[in-house]
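One structure is given below, represented as structure tokens, and several questions about it will come after.
A single protein chain has been omitted; all remaining protein chains appear in their positions.
Chain naming follows the written order as A, B and C, and within any one chain the residues start at number 1.
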Amino acid sequence: MTTMTMAKALNEGLRAAMRADEKVLLMGEDIGTLGGVFRVTEGLKSEFGPRRVLDTPLAESGIVGSAIGLAMRGYRPVCEIQFDGFVYPAFDQITSQLAKQTYRHGGAQSFPVVIRIPYGGHIGAVEHHQESPEAYFAHTAGLRVVAPATPHDAYWMIQEAIAGNDPVVFLEPKSRYWPKGEVDLSASGAALHASRVVRRGTDVTLIGHGAMVATLLDAAELAAAEGVSAEVVDLRSLSPIDYAPILESVRRTGRAVVVQEAPQQVSVGSEIAATVGERAFYSLQSPVLRVSGYDTPFPPAKLEGVYLPDVDRILEAVDRALAH
Amino acid sequence: MTTMTMAKALNEGLRAAMRADEKVLLMGEDIGTLGGVFRVTEGLKSEFGPRRVLDTPLAESGIVGSAIGLAMRGYRPVCEIQFDGFVYPAFDQITSQLAKQTYRHGGAQSFPVVIRIPYGGHIGAVEHHQESPEAYFAHTAGLRVVAPATPHDAYWMIQEAIAGNDPVVFLEPKSRYWPKGEVDLSASGAALHASRVVRRGTDVTLIGHGAMVATLLDAAELAAAEGVSAEVVDLRSLSPIDYAPILESVRRTGRAVVVQEAPQQVSVGSEIAATVGERAFYSLQSPVLRVSGYDTPFPPAKLEGVYLPDVDRILEAVDRALAH
Amino acid sequence: MATDAIRLLSPEGVLIESEENAAWLPLISALSEQQLLDFHRQMAVIRRFDIEAGNLQRQGQLALWIPSLGQEAAQVGSGYAARAQDTIFPAYREHVVGRIRGVDPMRIIELLRGQDHGGWDPKQHGNFHLYTLVIGSQSLHATGYAMGVAFDGAAATGDPERDEAVLVYFGDGATSQGDVSEALVFAASYQTPQVFFLQNNHWAISVPVATQSRTPLYRRAAGYGVAGLRVDGNDALAAYAVTRTALDEARAGLGPRFVEALTYRMGAHTTSDDPTKYRDDAELEYWTAHDPIARFEAFLRGRGVGDDFFASVAEEGEDLAADVRRRTLALESPPATKIFDHVYTDPHPDVAEQRAWLLAYEASFGGQA
Partner (left out) sequence: MATDAIRLLSPEGVLIESEENAAWLPLISALSEQQLLDFHRQMAVIRRFDIEAGNLQRQGQLALWIPSLGQEAAQVGSGYAARAQDTIFPAYREHVVGRIRGVDPMRIIELLRGQDHGGWDPKQHGNFHLYTLVIGSQSLHATGYAMGVAFDGAAATGDPERDEAVLVYFGDGATSQGDVSEALVFAASYQTPQVFFLQNNHWAISVPVATQSRTPLYRRAAGYGVAGLRVDGNDALAAYAVTRTALDEARAGLGPRFVEALTYRMGAHTTSDDPTKYRDDAELEYWTAHDPIARFEAFLRGRGVGDDFFASVAEEGEDLAADVRRRTLALESPPATKIFDHVYTDPHPDVAEQRAWLLAYEASFGGQA
């Protein structure tokens, strides 16, 4: 066990993946000499050289499109998109090409391309730098979508994502880059898509991913002080979603609140509410509630505190769930 | 009342909008001299000239991006995307620019841009020509998303979409372009976002949009023969969704089945199931069920019949809903 | 035909042994008689196939047909210019190139019938990649692949028999797509061993090339630091010599190259299209008079190739057409569960669950699945 930030854990995970397989290469804007705007790739260009850590031209479609070609050549490209809001120029290559290539090739060829996206709010940044675009990818068949919540998960999940044979959108909760946590560099980790119960409880199930997991734990702590026992599930994977622990939990608690930073409409939260509503129908004592970003563009930084779900809004929903 | 196809109704609606406001202009690939690959814009270039009906270069981001600039100049551009699967190159301009411009401008400027997309399956076409991308747009705050199911709705909805002051993604169910229906050219239509009950029933509420509405009506007819009374709601608008008629219906029937061509995960159907599950919780006698495309890429044409929801799959879900 | 296009065969089929062609002519002399005959055979046989496929579409057997009619010379010349170790990324109209690289035309039939979205494994078929229907996308895949070739040290070793190059096809309409520009940027930045081959067939469905560009398109390349040339695309020999040279330069590590072949889409864009709505008879007449296959036939006849050969080619075309018709009519629908195959490479719980559901559902009707 060692203590490190998520940024460092990702760095170590990438390093381990690159050492394990020389076909792994990194590409993106400013990831080489600079080490990425979040320093996640720091030191990797000097260790592995400019042919394995590529400072690309400034073009996201170019990055993903050429990564597809590199995958056809047998490489395992890991692309960095500098910020969440800059992934959209690559959307066509991701949606119509990357996600569908394995299918189109009838399995004759795999497309092990990982797209790393620092995502989400809480860092007080300007427009396009605080978004949560997971719904777009989770709706797209052919992609896998994951988001670690802790340094330890980041460490093994990035390696699992790279080692797998499918395209993975790897969402990194950028507000969690700097807090430190325990990382077991020798542990091999769980299956990439396994959700996990991070706190046991009996009255209500709180479900979230990425930076929201820490907020949910805070909320559960406060709820406990008020006599409410909340179970917290870290989704880890947004596509596919590992429903078994969620349904098991909801069948016990009878109540669920799904929390996310993304806008609510047609979101991963909607999907979970729909599926839990369907599969745990007879166990539910109150409707599955969602706490999300509002259905507006991500607001100016000074208002992100209003926009993003916080402990108070989560507890308000818990109260509503329990009031039923 | 006159009888015409949806393609013709759209053509007449566009013509009426262009006559009413000289700032309305059409842009897209092959929409001028050819009249569009579906002939929806037939005759408009000869009536309004090449400055109001633009055969653009082959670049979707260019089309939407320049439409934004034209809107800044006071125009009301109506863009045609040739097929559903070709909208993704424009995704950045739609998501990060068009959807957010009004917000960014603090209302100093409106962005009345309509993006027409022939969408959906049932026409036996090759890859990228049969998709239902509505979830991507319905998740995006700042856009409105609508889809007519009949020639009459197409006629007035396209005019409402153009007359409104917000960006609208206007989804045209291409398999419904050719069947004829009654169109009242003098009726002004409902509010753009009003859903409508198209068949009354008491046992189960069937909800859908676009080409699925006709399928739902067929299913309801067959269900009636088996003694099941199904109510059918045509959503018409996917963002915002007009829930009042839906909730009113579900509160009566206690059962709902949402049907769509799009893949199920993180879809408009998920949103409706989540919201109905939340707002009609105490009325539901069985879980809200979804019948959707599978969570795979849209398959080769020979298999679209397997992929797309049909009467049998809808009735199977109705049976399940009633069995609870 | 613009005067800045390289032309080795006159419209009458005469080899133009001019001063300015001096650089290219040795490449033509180096072609064996058999190779020249093959140029013609591939063009003529695929044209016959093309007509048959169009008929099959009209008879409801295919969802769509995309003819290569009129563009055979650009394709046969560039296709044969590629060496065995090269990798090719087509758009969707390169039936001649596919045949040269060993793709059974039935795979293209099946694709456009709606049986499959791909159809062949590029690795097993002359490194000829799948058709790409989203305009311009493949240009980036080709560039990425070529980056990989360079990173692997599989180019620029100085051995043209082993050094690899990449050839990517796209149309005049495609040049307007941002992806093609980004592909040029990446290619120039990584100095990929790659040739961009533009078939300027003068139309993007109903839109004339003048809407895409008011300046000759081969000049686009220079702005990216990529050397560009224009060739008479209805002249198979010019297409061959120029592409051959470009590929060999690229494989030698001299950087990416760009070739614009001026040709003409003599037929409809696809069977869904009606070109009489938007283009002149005169234009079609001009280009019919410049038919690439007729030109090559005249060239061969000028070299003494006789009726026997042309009759054998016609017969081969008829045989292929008949065979394709027969095999098309014998095609069966793929099994329903194919919709779930290879959505992912690794196991996926949702796909497995939906597949199981479909099987159980179909079984409930009495096992028609």
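Descriptive notes on the structure:
Just so it is clear, a residue touches a chain if its C-beta (ideal position, glycine included) is under 8 Å from a C-beta of that chain, and two chains touch if they have at least 3 such contacts.
It should be emphasised that the depicted structure is a prediction, and the values quoted were computed from it without experimental measurement.
Considering the intact complex, the chain excluded from display touches A, B, C. Contact with the undisplayed chain is limited, among B:Glu12, B:Asp30, B:Asp92 or B:Glu261, to B:Asp92. Checked against the full complex, the candidates A:Asn11, A:Thr56 or A:Ser195 give a single residue touching the omitted chain, namely A:Thr56. Note that of B:Arg15, B:Arg39, B:Arg104 or B:Arg196, the residue touching the chain absent from this view is B:Arg104. Touching the chain that is not shown, out of C:Gln115, C:Thr132, C:Thr211 or C:Gln354: C:Thr211 (per the contact rule at the top).
Take chain B: the residues that touch the chain left off the picture are 25, 51, 56-57, 59, 61-62, 64-75, 77, 89, 92-93, 96-97, 100, 102-112, 141-142, 144, 164-166, 193, 240, 242.
One chain is missing from the display, and on chain A it is touched by residues 29-30, 32-35, 37, 55-59, 61-62, 85-86, 88-89, 124-128, 265, 294-297, 299-304, 306-307, 312-313, 316. Considering the complete assembly, chain C touches the hidden chain via residues 175-182, 185, 188-189, 211-215, 219-225.
Note that only the chains that are shown with their structure count from here on.
Chain centres here are C-alpha means, and the one lying farthest from chain C is A. For the pair chain B and chain C, the distance between C-alpha centroids works out to 36 Å. Work out the mean CA point of chain A and of chain B, and you get 30 Å between them. Of all residues in chain C, those touching 2 or more other chains are 116-117, 134, 178-179, 343, 350, listed in ascending order. In chain A, the residues that reach two or more other chains under the touch definition are 61, 92, 96, 100, 103-104, 141-142.
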